[in-house]
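A quick write-up on the structure given underneath.
The complex appears here without one of its protein chains, the remainder shown in place.
What follows is chain A.
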Amino acid sequence: MNRGDVRRSRLRRDALLVLLMVPGLAYFLVFHYGALAGNVIAFEDYVPFIGVWDSAWIGIGNFAKMVGDAAFWNSAANTVSISTLQILFFFPVPLIVALLVHSLTNTTVKRWVQSVVYLPHFISWVIVVTLFQQMLGGTGLLNGLLGDAGLDPVEVIGNPDLFKPLVVAQVVWKEFGWGTIIYLAALHQVDEQLLEASAMDGAGWWRRLWHVTLPSLRPVIVLLLILRLGEMLSVGFEQFILQRDAVGPQAGEVLDTFVYYSGVVNGNWGYAAAAGLVKGLIGAVLIYAANRVAHRLGEQGVYR
């Protein structure tokens, strides 16, 4: 049998399995690769009525326009600063909470705490934003309590100056519990004998944490940090589309909402696609670079 025959007989053997893959692969082909190809309009003066094939080709015109567009740079700056705040203030929280939960010896309490803190992850952004309005808004719980205490009300919702801390607080609230899952799984893998041996040698709780537990968690921490760094330009979309109008674009515009408003809302399709493409490509480079750095540090990274 020559090569071609082997391949044909393998195909005949696996025909049904290949057929099973078709719906799923067709989805990725159309909605990911088809859309990726649609990025050509970033190089066009795309007019919806004329279509992708016949719209005027303008080369890098859209990208050139982006360089001089203050609104684009404003959204990029907002995105990066919110991302940085998320890494500083959100990233460590699940680890700390996981250490706390792991230290509980009462399994009933442990299970209840876990059930409660995972819950916000499954709530839609619409509801999360509503809950925050109800807690921190002008007529919310916070200002009610402040009023009862005879203090002045604080304007949190719709205040451009407090927008960045607010959105980071929302991410912390929604995801801190869910983020503990992977750390809790990793904490179960920590070598009991190492902990015991170091306790024998007189290491207290802090020393065991610093010299045994945290080093064991290092691969997980590095992996999650890489993933987060790779997502530097994606701070979340639904959360911002819900709240951008309340604070205005100066404070509330991020790259994703910038793309949405310039394209879908204002009809600058080619320009918006160009901004989205730049964002996607930088994101891919960031993931790749972060992964290289991880390998340099001797960690497993996301992929090999």
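Basically, a contact is a pair of C-beta atoms (placed from the backbone, for glycine too) under 8 Å apart; a residue touches a chain by one contact, two chains touch by 3 or more; residues count from 1.
Note that contacts and distances are computed from a predicted model.
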| item | value |
| --- | --- |
| Name of the absent chain as recorded in UniProt (options "Dihydroorotate dehydrogenase electron transfer subunit", "Methionine biosynthesis protein MetW", "ABC-type glycerol-3-phosphate transport system permease component" or "Twin-arginine translocation pathway signal") | "ABC-type glycerol-3-phosphate transport system permease component" |
| Residue of A:V129, A:V167 or A:L224 touching the missing chain in the full complex | A:V129 |
| Residue, one of A:S81, A:S103 or A:Q250, that touches the chain absent here | A:S103 |
| Sole residue of A:I41, A:L187 or A:V212 that reaches the chain not shown, by the stated touch rule | A:I41 |
| Hidden partner chain, residues of chain A it touches | 7, 10-11, 13-14, 16-18, 20-21, 23-25, 27-28, 30-32, 34-39, 41, 48, 52, 97, 100, 103-109, 112-113, 115-120, 122-127, 129-135, 137-141, 143-144, 147, 173, 177, 181, 185, 192, 195-196, 199-200, 237-238, 241-243, 245, 256, 259-260, 263-264, 269, 272-273, 276-277, 279-281, 283-284, 287-288, 303 |
